[in-house]
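For this depiction, one protein chain was excluded, whereas all remaining protein chains were kept in their positions.
On to chain A.
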Amino acid sequence: MNRGLRSWAPPFLLVLPSLVVVGVFVYGMIAINVNTSLTDRRGRGPATQYVGFDVYRELFADDTFIYSLQNLLIYTVVFIVGTLLIGFMWAWLLERGVWGEGFFRAVYLFPMAVSFIASGVVWRWLLNNAQGDRASGLNRLFEVVGLDFLQNSWWTHPRFGIAAIALPAIWQLAGYVMALFLAGFRGIPRELHEAARIDGASEWQLYRHVLFPQLRPIALSAIIIVGHMSLKVFDLIMAIAGQTNHTTQVPATQMWIEFTRGDYAKSAAIGTILLLVVAVLIVPYLVSTYRQERNR
């Protein structure tokens, strides 16, 4: 017992500071936040009593909040599908090696280094909703190249405006998905290629039956990573549409609005709901990581 303690106490002490920090900053804060959301702390003053799930009931009865949840769903679908399709296509185009590969990779990846706030500056201009003579941005470009019918109201569209916010997000992260898939393609043993060829597989059959199935775990990882980013979208909306725009409202922006109004219980409740939405995606991933760890 003493020997065991002596052998595992030092490593445990080394990670203890981090454990305490994460314990407080992640788990402690989540607990207090949930607690706040169950109180009547609706203004600057302290809470006086618990009101149970009243704030949550209020939120789910509120059209604006339902609308912002629907927005989050639309945004997430467009963002995930867009980054996966484009990222995969780029990886496929580059997979065999092409002259100037390093250049293509560098260009496709560079938007990732830029903040959403900085890219929001230019996308706000590109997605300007003015049409006709006053059109600038993409609407003007469509006119110049004779594709006027593509002009649209972008992020001010009452139902699908939020999808326009996904465009810059796709622009920024498709390169990341490409890098994942490219590493996946390159990680497939050459013997698999050879074996398929010896069996007389055509180029397409090689991809369809040998290479694509090997990329399935990568696709799943990409969905989890891009998906959890998507559920947290905030910076881009603040930079492009601003916090007060109704058509691009999502829970994260609403949380900020309620916070500035001083409605702490409601703000905390929105944060908790957002956490639950992300947890649905992340917890299965963490459980499977944990199992892998155990088997190490």
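Definition applied: contacts are C-beta pairs under 8 Å (C-beta built on N, C-alpha and C of every residue); 3 or more make two chains touch, one makes a residue touch a chain; residues count from 1.
The rule we apply is simple: contacts and distances are computed from a predicted model.
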>> So one subunit is absent here. Using its UniProt record, which name fits best from "Fumarate hydratase", "NADH-quinone oxidoreductase subunit B", "Carbohydrate ABC transporter membrane protein 2 (CUT1 family)" or "Peptide/nickel transport system permease protein"?
In response: "Carbohydrate ABC transporter membrane protein 2 (CUT1 family)"
>> Just to verify: which one of A:Gly45, A:Pro213 or A:Gly242 makes contact with the chain not shown?
In response: A:Gly242
> Any idea which of A:Val51, A:Leu73 or A:Val278 touches the chain not displayed?
Replying inline: A:Val278
>> Touching the hidden chain in the complete assembly: which of A:Leu38, A:Leu59, A:Leu182 or A:Ala196 does that?
In response: A:Leu182
>> List every residue of chain A that touches the chain not included in the displayed model.
In response: 7-12, 14-15, 17-19, 21-22, 24-30, 32-33, 36, 90, 93-99, 101, 104-126, 130, 133-137, 140-141, 144, 168, 171, 175-176, 179-180, 182-184, 186-187, 190, 217-218, 220-222, 224-225, 228-229, 231-232, 234-235, 238-239, 242, 251-252, 255-256, 259, 264, 267-268, 270-272, 274-275, 278, 282, 285-286, 288-290, 292-294, 296
